[in-house]
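One structure is given below, represented as structure tokens, and several questions about it will come after.
Excluded from the complex is one protein chain; the other protein chains are retained at their positions.
The letters A, B and C name the chains in turn, as written, and every chain counts its residues from 1.
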Amino acid sequence: MSLPSPLRGIIPPLITPLNSDSSLDVKSLERMLSHIMEGGVHGVFILGTTGESSGLSYAVKNQLIEQTCKFVAGRIPVLVGITDCSFQESLNLANLAKSSGAEAVVAAPPFYMNIGQEELSIYFKRLADEIPLPLFLYNMPSHTKIAIEHDTVVQLAKHSNIIGLKDSSGNGVYFQSLLNSLASEVDFTLTVGPEEMMAETVLMGGHGAVAGGANLFPSLYVKLYEAAVNRDFQKIQTLQKVVMEVSSGLYGFGNCKSSYLRGVKATCAFLGLSQGYLASPLYGFSDSEMVVFRKKFDQVHALVLSVT
Amino acid sequence: MSLPSPLRGIIPPLITPLNSDSSLDVKSLERMLSHIMEGGVHGVFILGTTGESSGLSYAVKNQLIEQTCKFVAGRIPVLVGITDCSFQESLNLANLAKSSGAEAVVAAPPFYMNIGQEELSIYFKRLADEIPLPLFLYNMPSHTKIAIEHDTVVQLAKHSNIIGLKDSSGNGVYFQSLLNSLASEVDFTLTVGPEEMMAETVLMGGHGAVAGGANLFPSLYVKLYEAAVNRDFQKIQTLQKVVMEVSSGLYGFGNCKSSYLRGVKATCAFLGLSQGYLASPLYGFSDSEMVVFRKKFDQVHALVLSVT
Amino acid sequence: MSLPSPLRGIIPPLITPLNSDSSLDVKSLERMLSHIMEGGVHGVFILGTTGESSGLSYAVKNQLIEQTCKFVAGRIPVLVGITDCSFQESLNLANLAKSSGAEAVVAAPPFYMNIGQEELSIYFKRLADEIPLPLFLYNMPSHTKIAIEHDTVVQLAKHSNIIGLKDSSGNGVYFQSLLNSLASEVDFTLTVGPEEMMAETVLMGGHGAVAGGANLFPSLYVKLYEAAVNRDFQKIQTLQKVVMEVSSGLYGFGNCKSSYLRGVKATCAFLGLSQGYLASPLYGFSDSEMVVFRKKFDQVHALVLSVT
Partner (left out) sequence: MSLPSPLRGIIPPLITPLNSDSSLDVKSLERMLSHIMEGGVHGVFILGTTGESSGLSYAVKNQLIEQTCKFVAGRIPVLVGITDCSFQESLNLANLAKSSGAEAVVAAPPFYMNIGQEELSIYFKRLADEIPLPLFLYNMPSHTKIAIEHDTVVQLAKHSNIIGLKDSSGNGVYFQSLLNSLASEVDFTLTVGPEEMMAETVLMGGHGAVAGGANLFPSLYVKLYEAAVNRDFQKIQTLQKVVMEVSSGLYGFGNCKSSYLRGVKATCAFLGLSQGYLASPLYGFSDSEMVVFRKKFDQVHALVLSVT
């Protein structure tokens, strides 16, 4: 399929369903993909942070790319994360994405070495030159240490093979600055990572969200996206409230740095979509935590069902 | 005057006009206050970060409180910053604010000692107990090191003398979380610091902005605020663009950490509102920088005039 | 008294003894000063971080300066902290220090505004120009956000009124770099803050430590300092172990950011030197914590007594 330009809407950053031995759970992968497509999402992004890409072996990454592209079979655009500290490994992933039929790739900055904006800019230009698919930039400073600064994005947006930015910084000033500076680049996609900011940014001209919660309740985010596009404030208010309850109820449980991923994977298990295993160094809730979390889930689930 | 609850609209964080010897330039203070009131602002906040509060002597702070209250004379609400590392000095400022006729005070966390949320919560409760005016919390982690976390705000919002939050973090997820969690506290004010995020947050239920740019072009921000309240998207688009051009043109010149304050004070001087002196450790542009900055200002000024 | 140049040895950063109403406990102040002088310390530093300077009112700061200078009466050098975000308030404190008879002042960077090294350098030069006493720089990036970088120190060391640096960063590479770069400035004092690093830095040419633990057990640190000066490795080994046990036993209890100050003040109370009150926003251990901490103290105290 051809990639819309800009790419609008809800693009779930797919979790990677794993077996207990950390191998890919292909059945669950297919279930997840069917689930989100039934929810009306506008694309799928594999091998992102929610996909625990950094914790997967290359064997699993490769299998995930192939299986996803094969199963999706052009029904929605497939975006493949190629973030890696090694340029060559990023290239390898991009090449496999291309040959498997993906539509685009997504790269955050290399995240071990401490570098500056100039090195970052050169890095992305070279990457965009050498890969066989269009590239989305991925701003994720909480994980990569370095932000892709406003001026760097504006400069990189001129590269013909760099087609958009996913901003997971949560920084509203940064995103508004980019919306303004890139207003004339009508094909350049600007989406936020945090689904909590999706409605307001779409109202201001943003293109959507790479919404982690769309793994769980894809139609909720699709509906909120549509309400924002239509400036239907009554619906926005109703749906935004539920989106915020998903966040506060399911992403912060246990109050640790991996609460979000623990919550998302436990919820996928509750929904019968996948097993709950996480990739090392993360691991799931304890049994006693699970009992309490289940109650939270039931409340949130009922709320979601009441509006979708 | 009585304080609206919540306090909606545009509240400029007033610059502190200084003479070359760092004494208060009272004439310019009055000119600034007249300027913003003519622009239709909904209140004024003195002794904030834009007011360079931390750099002023207590003699100047005290004079500023008295002169501002006297000159404003109840025409708009006066909010007085009492942020201080010493509890007693915060109390002293609050007491003077009360006796001078101010409507409320604003406090960020004490910013030298490294503390946790529990200490912060106890601190704000004790402050709210002992001061004679209602208190706005001021979240400013880039300057104070510590954020007032979501759960702390929600807890503090129950205190009868804590009436709102100014959030200068720029973190859109944090602000949406507070809008949702405090939806039932209908009198609690939630405003952002960064004017770049004002329109989108007002569309989602926020109450306005403590907009630094309203020192310069108050009616621009008032008009954008009103457009957001009225969901007039055509006006929002036009005005938001100008707001962003003010930011990008006037706040980042010279690309250093004090660019924002240098730009604001130089612009005040260009507009004939005040002298351009900054409080130590900050200082203004060099003469050669000023020549270039003047051109930027002229462009931005023309743009602002075209829409206000 | 005249100030040795460089100033060598153990300089306790004196705690500020407070009454329950946050007024200065003058009796305890005198007891503390007698205690450390009996322990053989080489000077005293008031209004530092351990002295909770930031949390004190100016009335208390002024009284502390006057009472300390009067009581010490030239027996050891008195260094006065003048760290402040307001240049004028720093000047005021320095002038009072001079008129009260102090030998030097100590200033960390202004700690609210985010500034760069150039602004910092200009700030310290102006401060050194205008104050009537010699100035020690105070590097404390965990509290001030900004470090006084190596090159800035080297440049400032050329100023005739800047006579030394207290480095509380704990960064061993930074300190070694300064020892090397300033080797020819034989009068410039280079001391560390963290007493845990005192012995090793004295062995390498450093001049001593502003040791918080010397409030509690001054002779322990003086003996370790002398052992390091004499390269008496058997004594160093014995005493360093005790110094580390003081740190691990008394500074980390409760595992919160203010553990160090809570522990120091509680220990002062156990030793009958002062009351345990801390300045807001800090506060002491709870009663139940105190019971457990008392046991820790008894163990550490016995160990200290066995070597001093």
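Following the convention adopted for this analysis, contacts are C-beta pairs under 8 Å (C-beta built on N, C-alpha and C of every residue); 3 or more make two chains touch, one makes a residue touch a chain.
In this text the structure is predicted, and so the values were computed from the model without any measurement.
K.L.:
Could you tell me which shown chains are touched by the chain that is not displayed?
P.N.:
Per the touch rule above, the missing chain touches A, C.
K.L.:
Which of A:256, A:292 or A:305 touches the chain that is not shown?
P.N.:
Checking each option in A:256, A:292 or A:305, the one touching the absent chain turns out to be A:256.
K.L.:
Which listed residue (A:39, A:110 or A:276) would be found touching the missing chain in the intact complex?
P.N.:
A:110
K.L.:
Write down which of C:204, C:291 or C:305 is the residue touching the left-out chain.
P.N.:
Only one of C:204, C:291 or C:305 touches the chain omitted from view, namely C:204.
K.L.:
Would you indicate which residue among C:144, C:240, C:258 or C:280 is in contact with the undisplayed chain?
P.N.:
C:240
K.L.:
Across the whole complex, list the residues on subunit C that are touched by the chain not included here.
P.N.:
Touching the chain left out of view, subunit C contributes residues 170-177, 179-181, 183, 192, 194, 196-197, 199-201, 203-205, 231, 233, 236-237, 240-241, 244-245, 247-248.
K.L.:
Since one chain has been left out of the picture, which residues of subunit A touch it in the full complex?
P.N.:
22, 49, 52, 54-60, 85-89, 92, 109-116, 119-120, 122-123, 126, 142-145, 256-258, 261, 279-283
Operating definition for what follows: only the chains that are shown with their structure count from here on.
K.L.:
What chains touch subunit A and also subunit B?
P.N.:
The shared contacts of subunit A and subunit B amount to nothing, since no chain touches both.
K.L.:
Can we say the copies subunit B and subunit C touch using the same residue numbers, with more than half in common, or are the two sides different?
P.N.:
Copies use mostly the same positions to touch.
K.L.:
Cα centroid separation between subunit B and subunit C, in whole Å?
P.N.:
36
K.L.:
Could you work out how far the Cα centre of subunit A sits from that of subunit C, in whole Å?
P.N.:
The answer is 49 Å.
K.L.:
Using the touch definition from the top, which residues of subunit B touch two or more other chains?
P.N.:
none
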